[in-house]
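A single protein chain has been omitted; all remaining protein chains appear in their positions.
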Amino acid sequence: MTEILVVNPNSTEAVTEAIDRAAAPFRMADGPEIRAATNRSGPPGIQSQGDADGVVPHLREMAAEGGADALVLACFSDPGLHVLREDTGKPVVGIAEAGLLTALTLGERVGVLAILARSVPRHLRYVRQMGLGARFAGDRPVDLEVVELSDPVRTRARLLETGRDLRDRDGADVLVLGCAGMADQRAALSQALGMPVVEPVQAAIGMAVASVMRGW
Amino acid sequence: MTEILVVNPNSTEAVTEAIDRAAAPFRMADGPEIRAATNRSGPPGIQSQGDADGVVPHLREMAAEGGADALVLACFSDPGLHVLREDTGKPVVGIAEAGLLTALTLGERVGVLAILARSVPRHLRYVRQMGLGARFAGDRPVDLEVVELSDPVRTRARLLETGRDLRDRDGADVLVLGCAGMADQRAALSQALGMPVVEPVQAAIGMAVASVMRGW
Amino acid sequence: MTEILVVNPNSTEAVTEAIDRAAAPFRMADGPEIRAATNRSGPPGIQSQGDADGVVPHLREMAAEGGADALVLACFSDPGLHVLREDTGKPVVGIAEAGLLTALTLGERVGVLAILARSVPRHLRYVRQMGLGARFAGDRPVDLEVVELSDPVRTRARLLETGRDLRDRDGADVLVLGCAGMADQRAALSQALGMPVVEPVQAAIGMAVASVMRGW
Amino acid sequence: MTEILVVNPNSTEAVTEAIDRAAAPFRMADGPEIRAATNRSGPPGIQSQGDADGVVPHLREMAAEGGADALVLACFSDPGLHVLREDTGKPVVGIAEAGLLTALTLGERVGVLAILARSVPRHLRYVRQMGLGARFAGDRPVDLEVVELSDPVRTRARLLETGRDLRDRDGADVLVLGCAGMADQRAALSQALGMPVVEPVQAAIGMAVASVMRGW
Amino acid sequence: MTEILVVNPNSTEAVTEAIDRAAAPFRMADGPEIRAATNRSGPPGIQSQGDADGVVPHLREMAAEGGADALVLACFSDPGLHVLREDTGKPVVGIAEAGLLTALTLGERVGVLAILARSVPRHLRYVRQMGLGARFAGDRPVDLEVVELSDPVRTRARLLETGRDLRDRDGADVLVLGCAGMADQRAALSQALGMPVVEPVQAAIGMAVASVMRGW
Partner (left out) sequence: MTEILVVNPNSTEAVTEAIDRAAAPFRMADGPEIRAATNRSGPPGIQSQGDADGVVPHLREMAAEGGADALVLACFSDPGLHVLREDTGKPVVGIAEAGLLTALTLGERVGVLAILARSVPRHLRYVRQMGLGARFAGDRPVDLEVVELSDPVRTRARLLETGRDLRDRDGADVLVLGCAGMADQRAALSQALGMPVVEPVQAAIGMAVASVMRGW
């Protein structure tokens, strides 16, 4: 029996629960077990560069403990992605990387829905680091605190408004949700905007499942 | 029960059989059925631009017939990828696209092992079309006719030699096999070169399975 | 006596006639003959990816029949450009390629006036395939059916409006008409917008004439 | 009667004569007159940045005098290209720009045969300025003084050797001669290397002829 | 005692005085002397490509006369940058190059405040020549004649308005003043926009001082 560990780098259990729900469609009788875990030492949400860099030591500890066959890093900054690959030698899938790569198969120009304005420069650096600038339309913040995401109506309205800007001003034809806890919003947003929307946790779990199955 | 149809655009049954073997690790009791099919109207191998463009009508017919939930296009030129997406409205995964995207998660600079020199310009256009030039190290031919791939010893020797050039001259740190029928070579080549090697059919089937599971 | 065959990939004779008129300034006493031909098997306009891919077999047949010294492909998707080069070994000029390259000599950032929104992703892939992203400002649709182009007033108004968006929102300083049948609109549009506008059929015929003259 | 003025920015008459010979195939009974002129105030060859910048005032004077309908700038550094466009408001074609754009229609990755090593950084800046890095394979010097080009055997040997390096080490599949006076070498070099070779003066005159014909 | 010569390529003494004031913070007891000089042969402002190219001979003469250890070129077109490096073999710092490189350390996407619309294409070519397209947000003109810069209130209003467009429409998160004489505006503009603003003369003098200190 193989196992995939999905780590929520922040300490908010509600986010871990949302991640766990997002994993449901990937659970099969003879497929890998998928387990979501909370970084209890983390901040309630990853907002600043300090938050992102600050959880790296926690994630390295969690990865060292667990005997999982693959790891999913469920924060859109992919904190510690490369060090975890180096540390574990196992497949480590970051949700930003997975979300962006999946978006490339669904549209030509990718827009990212960031939670906060202060995350945008971090995302811009990451898109460039991945070498995906030629497919990138823009990154716009919905300007919601991570904890505010518990209000689904307010969240949906802001996602829709920001998605329209990415589509109409920046020329995006596919969007990526730039946060781990919004899987429940994906379908409605996609339908309202008339364009594919990628939920990055599902994108990442799918890649981790595929990776564990193929065995390399 | 969902189904993934893996189409071999050429008419060589041995290639279809190799594709079918490559699909084995992805078959689960409650997962999608995975079926490989041969394009009997196709040429024995896709070598020229004429071969690639020539099979597009066949592939459109095969896609129209089948009631599959997702399609895998098992030729490294991804012939007809975008028209099949338009025609079917379903997930269509090309092995070149899937192989290259998977490689991005395993290394920094991707090298492609083409079968024939005449395929290289086609691959170069495709890598640029995907917008992945910033992660691309090079594309070198092993210079084997597609039918010659039946000689595994000769194939392995040429793959190894060409892979060394991609690594040492072009600076690749991850390779993609630029052909559908070489899954059996992957592990040995990876070990001999000391770097990850992507088998694109497995990369593509994994993506199709994940796509069918997540349902968007 | 040398001959240049200008193929209209769609079946609309009015478009072929407009192409023929656009060829007039290139006809010289001792220069190459320039002949426009209609793809009678084609759809009335190339709108979808299916239309573009669907005419490739027709174009290969037309090229095989004709004994022309050079071929111009008069559809802004350049369908079959590379296979026709492979098939014929002669100069084949696509109007999209020629239009974009000509625009590079007239401005810094190129905007494309597409006919339909559904052509935009196809154009985006093509601009990337050509490796011209660094000079590309945007691609916006005038949202007219190809057959609607027979109404010149409506066409002009939409071209002007869309051209203004490309100039003022996307920062284009040179435009390319993204369709074969609009040569009559070029001059007025250029004057109204105060910027160069490239008519791609003339750009392509000019390149074909130059190619036939120089003999390589 | 229209006229195209082809300016040789250096003072070497033999180069002007070679340019004049290169223009021969473009002379038609009812086509534009094509006249080659020497910059008598220029250095014998454009080798340094100082040479390139130094001839700009001369070229502006020559352009101001002549009543030509279009100008070809026959030095591979395209000195003064943009100021001449601004000054004259007429089509001005630089042989580097024209040579590189023409190469894009003949291959995927362009190699440039520079005369001297000290020209290479200048060429690199120009290729970047044109935004063509995605199609650029490399720029290698044949290391011949401009005046040495009078020895055709030595020139041919060095062109062939350098062309092989561009093809085999840098992955070029089309070459551009990085100098105005080598039209006589083009065909043999292309045949010996088995790949297209662009002679930039002919590429530029062809573009100027096409531009004058279409009238915009 | 080492000396840095800061050349104002235009003939407007008020600009030279503003440059001299901008140099003040870099003057240290045992540091290099910094001297500002006016190109008395230049036009009152560098506006056209003709202005930029026209001052290159003057600048070469000024550089040849002076015995300075490093040169700063105080015009945002960096006219003659590479020929001055070739001529002198000493550090030559252009304010556009220095301003753009400094901006890369202060934000992710750089916006340039041009004085005039006609300078924008020149700037676009330069940003591409530097290979910085991946970090470039846009270049917008404040549409003021260089001599109008003497009205600080009008200047400030237009800078603020244009800066807002660069920030809100183009996604810039750092700005560069695209002119030599606006050092006095920097701090207020930065504060009003809430983002870093680079004054390119100070950026360049700082680089020249550092270069002279380190001695290579």
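Here the chain labels run A, B, C, D and E in written order, and each chain numbers its own residues starting at 1.
In this text, contacts are C-beta pairs under 8 Å (C-beta built on N, C-alpha and C of every residue); 3 or more make two chains touch, one makes a residue touch a chain.
These figures come from a predicted structure and were not determined experimentally.
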item	value
Contact set of the excluded chain (shown chains only)	A, B, D, E
Chain not shown: contacting residue from D:Ala22, D:Leu124 or D:Leu159	D:Leu124
Residue of B:His82, B:Arg109, B:Arg125 or B:Arg158 in touch with the missing chain, whole complex considered	B:Arg109
Contact footprint on subunit A, counting only the chain that is left out	48-50, 52-54, 56-57, 60, 80, 82-83, 85-87, 121-122, 125-126, 128-131, 133
Residue ranges of subunit E at the interface with the undisplayed chain	25-26, 28-31, 93, 97, 101, 104-105, 130-135, 186-187, 190, 196, 199, 202-203, 205-207, 209-211, 213-216
Subunit D, residues in touch with the chain not shown (by the definition above)	121, 124-125, 128, 133, 138, 169
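Convention: only the chains that are shown with their structure count from here on.
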item	value
Between the pairs B-C and C-E, the one where more C-beta pairs touch	B-C
Rotation angle superposing subunit B onto its copy subunit D by C-alpha atoms, nearest 5 degrees	120
For subunit A paired with subunit D, centre-to-centre distance based on mean C-alpha positions, whole Å	51
Separation of subunit C from subunit D, taking each centre as the mean of its C-alpha atoms, in whole Å	27
In subunit B, residues with contacts to at least two other chains	121, 125, 128, 130-131, 133
Chain contact topology (line, ring, star, complete or other)	other
Complete list of chain pairs which touch one another	A-B, A-C, A-E, B-C, B-D, C-D, C-E, D-E
